[in-house]
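Only one protein chain is missing from this complex, and each of the others stays in its spot.
Take a look at chain A:
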Amino acid sequence: MTHAAYVFAAYGISALVIAAVGIWILIDQASRKRELKELEQRGIRRRSERREPGKTDSGGKRTGK
(Lines give C-alpha, C1' and ligand atoms only; values in the text may rest on other atoms or scores of the structure.)
Protein backbone atom coordinates (compact mmCIF):
# COMPACT_ATOMS: atom_id res chain seq x y z
CA MET A 1 0.00 0.00 0.00
CA THR A 2 1.16 3.53 -0.72
CA HIS A 3 1.04 6.01 2.12
CA ALA A 4 -1.83 7.83 0.41
CA ALA A 5 -3.89 4.65 0.67
CA TYR A 6 -3.48 4.65 4.46
CA VAL A 7 -4.71 8.26 4.59
CA PHE A 8 -7.66 7.37 2.35
CA ALA A 9 -8.53 4.34 4.52
CA ALA A 10 -8.43 6.41 7.75
CA TYR A 11 -10.70 9.12 6.32
CA GLY A 12 -13.03 6.55 4.71
CA ILE A 13 -13.58 4.56 7.91
CA SER A 14 -14.08 7.77 9.92
CA ALA A 15 -16.69 9.12 7.47
CA LEU A 16 -18.53 5.78 7.53
CA VAL A 17 -18.62 5.50 11.34
CA ILE A 18 -19.68 9.14 11.90
CA ALA A 19 -22.37 8.86 9.21
CA ALA A 20 -23.63 5.63 10.80
CA VAL A 21 -23.89 7.30 14.25
CA GLY A 22 -25.71 10.29 12.72
CA ILE A 23 -28.18 8.15 10.78
CA TRP A 24 -28.81 5.94 13.82
CA ILE A 25 -29.65 9.01 15.95
CA LEU A 26 -31.91 10.43 13.21
CA ILE A 27 -33.79 7.12 12.96
CA ASP A 28 -34.11 6.98 16.75
CA GLN A 29 -35.51 10.53 16.82
CA ALA A 30 -37.99 9.83 14.03
CA SER A 31 -39.32 6.61 15.58
CA ARG A 32 -39.73 8.13 19.04
CA LYS A 33 -41.55 11.12 17.50
CA ARG A 34 -43.89 8.76 15.67
CA GLU A 35 -44.63 6.80 18.86
CA LEU A 36 -45.41 10.03 20.75
CA LYS A 37 -47.78 11.12 17.97
CA GLU A 38 -49.56 7.75 17.98
CA LEU A 39 -50.04 7.90 21.76
CA GLU A 40 -51.37 11.45 21.56
CA GLN A 41 -53.79 10.47 18.81
CA ARG A 42 -55.13 7.73 21.09
CA GLY A 43 -55.88 10.49 23.58
CA ILE A 44 -53.13 9.61 26.03
CA ARG A 45 -51.66 12.68 27.73
CA ARG A 46 -48.78 12.98 30.11
CA ARG A 47 -49.85 13.62 33.70
CA SER A 48 -48.52 17.18 33.65
CA GLU A 49 -50.38 17.96 30.45
CA ARG A 50 -53.69 16.63 31.69
CA ARG A 51 -53.79 18.81 34.77
CA GLU A 52 -53.23 22.09 32.99
CA PRO A 53 -53.78 21.71 29.29
CA GLY A 54 -51.54 23.95 27.22
CA LYS A 55 -49.06 24.50 30.03
CA THR A 56 -45.75 22.82 30.69
CA ASP A 57 -45.02 20.86 33.83
CA SER A 58 -43.43 23.79 35.63
CA GLY A 59 -46.30 24.04 38.10
CA GLY A 60 -47.49 27.54 37.25
CA LYS A 61 -45.57 29.19 40.07
CA ARG A 62 -42.55 29.95 37.94
CA THR A 63 -42.12 33.63 37.24
CA GLY A 64 -38.81 33.94 35.42
CA LYS A 65 -38.78 33.16 31.74
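Miscellaneous remarks
The working rule: contacts are C-beta pairs under 8 Å (C-beta built on N, C-alpha and C of every residue); 3 or more make two chains touch, one makes a residue touch a chain; residues count from 1.
Just so it is clear, contacts and distances are computed from a predicted model.
The UniProt record for the undisplayed chain lists the protein name "Heme exporter protein C", from the options "ABC transporter permease", "Putative tricarboxylic transport membrane protein", "Heme exporter protein C" or "CRISPR type III-B/RAMP module-associated protein Cmr5". Contact between chain A and the unshown chain involves residues 1, 3-4, 6-7, 9-11, 13-14, 17-18, 20-22, 24-26, 28-29, 32-33, 35-36, 39, 42, 44-48, 56-59, 61-65.
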